[in-house]
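Missing here is one protein chain; the remaining ones are kept as they sit in the complex.
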Amino acid sequence: MSRDAGALEEIYEPEQLVLSDLINRVLDKGVVISSTITISIADVDLVELDLRLLISSVVALTEQARKREAARRDDVSVRVDPRP
Amino acid sequence: MTTYLYGLILARNAERVPPAAKGIAGAAVRVLHCVGGRIAGLVSTLDEPIQASIDAVRAHDRALQSAVDHDVTVAAVRFRQSFSTDDEVCRHLSEHGGRVAELLDHLDGFVEMRILAAANVQAPRTSAPSQPEYAAAGPGVAYLQQLRDKSAQRPAYSARTELAALIRDEHVTSIREDAVAVAHLVRRSDIPAYKTAVATIPRFSQATVVGPFALYSFAEPGT
Partner (left out) sequence: MTDADELEVQLNELSRSLPDRISAQPDNAGQELGKLVLTLVEVVRKVLEHQAVRRMDSGTLTAEQVERLGLALLRLREKMDELKTAFGVSDEDLDIDLGPLGRLR
């Protein structure tokens, strides 16, 4: 696969590592001022999070990337004219 | 309507915060001054409670970054701290904000830098339970104990010796099974020297250095 498939590059290392770190920082670190922190796992409140939306926004994010990659591939295939 | 809190700054640094920064859902980020307060909040007024999404997490970080990029030391507030009004924020700050004010006073001019590196330390032996009454419990407790022991292995990633002259403190976090973040408290003016020094540490030759950030790991004790 050509490295020109750049749209999905953003999800590869080290970009993926930087994104993982971003999420860890923002969700797990920092000062807690308000007392209303919740996510239940086994009925114990831990961290404020809606896992569903986190996952669905990842899906949307990567769909965009895949569409851009497909568009790019289409451009390339138009230029490269296969022999009949 | 809610007031969403991104982070805390010294009130006297407020004028350096850029006026046009955008936060969650594109809302404007503004400085909230509380009467008689040493610290001020970086906040947005939101129409509705926020939904946790990657966009929101990024926006939270970006809101803080805009202040950091203008030379303001910020204590990051954990994600999704919302209050019914500005006054509620101020009330909470007056009750719980004293320690943060002390922290920001001592750490004015500092930033958090992070080294993102591959994790490769072996799984540990188990140790004594943290609370004696849990000793007789089952596999669930054992698993949590194992996680605690794993965190005790983090000194393997420490760079305190190599970076002693450039860091004020260090904190190691496991962010995935295969990756750790080694966070350092660094004086803003030492950032170039810090990056140069990290580049000379062989075990971090494949690592990614990120920052400067607001204080995330160093904002709260025992994080």
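Should a chain be cited, it is by its letter among A and B, assigned in written order, with residues numbered from 1 in that chain.
Simple rule for what comes next: a contact is a pair of C-beta atoms (placed from the backbone, for glycine too) under 8 Å apart; a residue touches a chain by one contact, two chains touch by 3 or more.
From a predicted model like this one, the values you see are computed outputs, not experimental measurements.
Within the complete assembly, B:144 is the residue of B:25, B:46, B:118 or B:144 that touches the hidden chain. Contact between subunit B and the absent chain runs through residues 54, 130-131, 133-134, 136-144, 147-148, 151, 173-177, 222. Of the residues in subunit A, those that touch the hidden partner chain are 1, 8, 11-12, 16, 19-20, 23-24, 27-28, 38-47, 49-52, 54-56, 58-59, 62-63, 66, 69.
Convention: only the chains that are shown with their structure count from here on.
Per the touch definition, subunit B reaches subunit A in the complex via residues 5, 7-8, 51-55, 57-58, 60-61, 75-83, 89, 92-93, 96-97, 100, 114, 116, 173, 175-176, 179, 181, 208, 210, 213, 216-217, 219-220, 223. Residues of subunit A touching subunit B in their complex: 14, 17-34, 37, 48-50, 53-54, 56-58, 61.
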